[in-house]
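Every protein chain except one is present and positioned as in the full complex.
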Amino acid sequence: MWRATAGVLASHWRRHPGQTATLLLGLALATALWTGVQAINAEARASYDRAADVVTQNGRPVIRDPSGADIPLEIYVALRRAGWPVAPVVEGRADIAGRDVTLIGIDPLSAPVLPAAEPTEGSATPETDTEGLIAFIGPPGRLMAAPETAARLRGALSQDVLNTPDIAPGTAIGDIGIVSQLLGLQNVITRMIVVADPPAHAPPLAQLAPGLEQLAPEAGADMAGLTGSFHLNLTAFGLLSFTVGLFIVHGAIGLAFEQRRGMFRTIRALGVPARTLGVLVAIELAIIATLAGAVGVGLGYVIAAALLPDVAATLRGLYGAPASGALALRPSWVAAGFAMAWLGTGIAAAQALWRMARLPLLESAQPRAWALASSASQTRQALAGLGILCVGAFAGWLADGLVAGFTALGGLLLGAALGLPWVLARGLAFAERRARAPLTEWFWADTRQQLPGLSLALMALMLALAANIGVSTMVGSFRGTFTGWLDQRLAAEIYLDAGTEDRADEIRTWLDPQVDAILPQVWTEAELGGEPATLRGLPNHATYRDNWPLLTPASGVWNALERGEGILINEQFARRTGTSTGDVVRLDDWTAPVLAVYSDYGNPGAEAAVGLRLFSQLHPNVPQVRFAVRLPVADAPKMVEALQNEFALGADQMRDQAALKALSLEIFERTFAVTGALNVLTLGVAAVAMLTSLLTLATQRLPQVAPIWAMGLGRTQIARLELLRSALLALGTAVCAIPVGLALAWVLLAVVNVAAFGWRLPMQVFPSDWVGLTALALLAALAAAALPARRLGRRPPADLLKVFANDR
Amino acid sequence: MIAKGMVHLCVWGLLAVFAAFSASAQGFAGMASDAEGFSLPRPNPEFSFPEDHGPHPDFRIEWWYVTANLTAEDGRSYGIQWTLFRSATRPEAPADTAKGWASPQIWFGHAGLTNADQHFTAQTFARGGIGQAGATAAPFAAWINDWAMTGRAGPGQDALDRLDLSAHGADFSYALKLEAQGPILRQGLDGYSVKSPRGQASYYYSQPHYDVQGTVHLPGGPVVVTGQAWLDREWSSQPLAPSQTGWDWFSLHLADGAKLMVYRLRDADGPDFIPASFVGPDGAARYLPDGDVELTPIKTTRVAGRDVPTHWRVIWADGGLDIETEPVNTQAWMDLNVPYWEGPVRVTGTHQGQGYLEMTGYE
């Protein structure tokens, strides 16, 4: 009995390879999309963590000489012997094999984080940590560099050079002894990293090394918020793709049951117990889910591998110290992929198996598509959707934080999807009432009848479209805002840090005749509305007037600021304290009117800005040692070099920000390209879901269209109507998707972003994108409908006749 | 991430030093038997003090090792350990000691503080050649980062006679003053300590006669303590035979003023090797060759997931000595990369007393 029944179940898939393929494809694509996003996320995060650790030593403070001068080695030793847990670093540039290389030397016994090198080629057994340490220290020692840099250095030095993807190109890291020797440094270091907080018994730095300053971690902090956004972007995409995927899997499995409803009933009547059938079907589904899951994980790997280089490039650009573009097979996302296939199948199958167990043995054996999706259940479903929507809205409104944000996101998606069939049905009913000609009336009524069968596919399509609109709105808003932010932060061509006032004067005098403007960059600690904040002094210059990103632009702000009549505050502070333009806020001893609020992405703290003149009066002791230099962009690289030669300014003291800005923008464009590619993929998956549904329905269409054919409508015309029907349903779905997508974008920007980073991106809408997307949705629907319609159009009349012969 | 980094660091540092002992993954069993250009100990050494209190960079490994049994005013027992290890990645002649980062010396320190229910450990690392860690003979100093053992001997005294000793861990520290009440003891045959019948040996001398006073700092606050300390100096290039899997080492202060040092080198291929030395209450020192003293574990304790022989019987029949040792805290596990057991013990039997026990090779 078991074998005979299993044979029957299998025979269905053998007899209908097309159905088998679409089922597997639907499942596999859903898994692939989800897996791909997970893989990219996991890999990017892992790389990001590694890269950030190596570069900033996990964002630890740095001790250095304010003038940028080298620090005597004795001071390092004195700090260590006094209990300060510091790690020495030497850094400098060297000409190796005709190329400029930045060499960084560290002491592996005191630096807590080292980059992970790729295994050396040809070594049969991996070396132990001890062997690695001894080889690293040398002699001759080892260097670590990004693969392309390593290739250049190899052979030019006596040291072995290991490929280490986490290191910025053009940089090599080695033991401090080796690097000191290569740089010709003796008994000096460049800076120290404070790897842990000093113990209580350690004397203060000012006592041990009066000339040195401890700086809060700088690198990465500014960008951390933005990188966070990037990851959030991907996480949101992961969630969206999961939801879309669940619907697709649900649809595919549901169809697989629907197609075999009659067969199940027959074999039950012939004496197969319900339990036997249930067990066999469960096994069958597990096999299908595993097969499709494996294919999906493989496909996901391909997607991720194709997109990852761009992601890695993004992170590389953000940090200057890069993420790896190589994709490792991580158990986490492989498991996530299979979980998707199994979970999706499980959820869908639970419902289907439940229905199968209650399958009445006596009903007519004719397949009835989605019999349960009657008008009443449609309403019930819509009400459930409304409930979920309310829960989501409630969560977003009542609670704060990421969990609430994502709850709202999930509620919005699920609720909207569940409500879709009801909305479409009402729309079709309305059209049906308005129809005059009998054919039109039949068309609307028939479309409404098709709706239950297509609703899962349409829900998937709507989710895909909404996700598209939501994410592209978010990304577009993000791009616009980010560009503005870059303009603000990187408006000047060169930023330099002279270290001491004497040197600052020297550099200023030297620069003055050669550049357009020298804008002092000053800031200090202040108390703003009772909380610690940073206070900036802004010079009166077009650089700021034109670029500073005011959220509430008003005329006269800059003049008022220059006259010292008020202050600007950053968005984070404004949002936290509910302060807005026109309010007054306490700045140290001054009750200052707020002239405007400016966006300050990536900064967790409170900040205010006043005119430079006022700043100098308030804080006469803050030295002006940092400058933004304005000059024609084309002259910047030459000026950087001249400054280097004239004043020996190190790499950490001077940056050609124009180049950095260009790079950052280019990198963000690539990020958007990743998002774009994922968008297209999601839509593709939804189209496949639609194709699956339509193909299945087409086999059940004959009895429904045969009477129309008999009444004198040509087969071609019927096929055309089928196409029209798909297009209309897709159009309706797209129209519904636009508000859902915008709501989605709003939740992402106004709830999730604010919860995650404390700042809100202004939402910008792109109606032209919607038109494009709607067109894409129509195209997807037409493509999905084309094959079944063509089949119907070519159906031999005999088939249509048979309907009457068989249909008693 | 810092924590993870520190773990890496510890792994590296410790391994670096113990790699000098153990050339392979066998741990203590695989100690390097070839000398690779390092100097080797020879019989009948003529130590020259204070010079030999300082480092011997032409030997592969070396240590300055202090243990102390301490008592607080409330009668509670404490024990401390202070160790500075030197490990050379390649031989270095004393004459042309490499300066700066190029030095082949790697230093690391271990510290422990134990009482009946607490056991603290710490370790720290440094490169040689730059002054961050090292040792000098006269005036005597041995230090690594903010841990130090500093001599303050007066005229006519040995450089090790008066010492200040300090170490800092994350949750404990101590600062002690040590004053020697007797002469240096040359272990083995005039300081040539044979470690195996096959000839492996080290240079080894001790100062077992310290009186101690000072303060130990625990999370609960400072505790003023007094007691006895024992210092070991040892250097070599190939101390153990390949089949010797670890050691059980005792330094005991007996109540009558006598001192007993005995250790058992466990050998996988043959009988254990158990040399000892005894300083009588009268100050007369004797070398007790393998076979004179019997060492028997009498009780094992589950410590950090392994069984460790924490209770011992020590019999020296010829000397009329039959004692048992019991640890102050059975859980004195040094959970470092190459883990070992080290802690204070109490002595009962024919003689009363206290001392320290170190057991390696149970990892």
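First chain written, first letter: the chains are A and B, and each begins at residue 1.
One rule holds in what follows: a residue touches a chain if its C-beta (ideal position, glycine included) is under 8 Å from a C-beta of that chain, and two chains touch if they have at least 3 such contacts.
The working rule: contacts and distances are computed from a predicted model.
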item	value
Undisplayed chain, where the name is taken from the UniProt record, one of "ABC transporter ATP-binding protein", "Membrane protein", "Phosphonate C-P lyase system protein PhnL" or "STAS domain-containing protein"	"ABC transporter ATP-binding protein"
Touch partners, limited to displayed chains, of the chain removed from view	A
Candidate in contact with the missing chain, chosen from A:Met263, A:Ala445 or A:Ile708	A:Met263
Which residue of A:Leu208, A:Val272 or A:Leu299 touches the chain not shown here	A:Val272
Interface with the undisplayed chain - residues on chain A	1, 3-5, 7-8, 11-12, 14-16, 262-263, 265-276, 361-362, 364-365, 805-806, 808
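Keep this in mind: only the chains that are shown with their structure count from here on.
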item	value
Residue numbers on chain A that touch chain B, as the complex places them	49, 53, 58, 60, 73-74, 76-77, 80-83, 107-114, 128-134, 137, 139, 175-178, 180-181, 186-187, 195-196, 199, 201-202
Chain A-facing residues of chain B, complex	1-2, 4-6, 8-9, 11-13, 15-16, 18-19, 25, 89, 100-102, 106, 125-127, 130-132, 143, 145-146, 168, 173
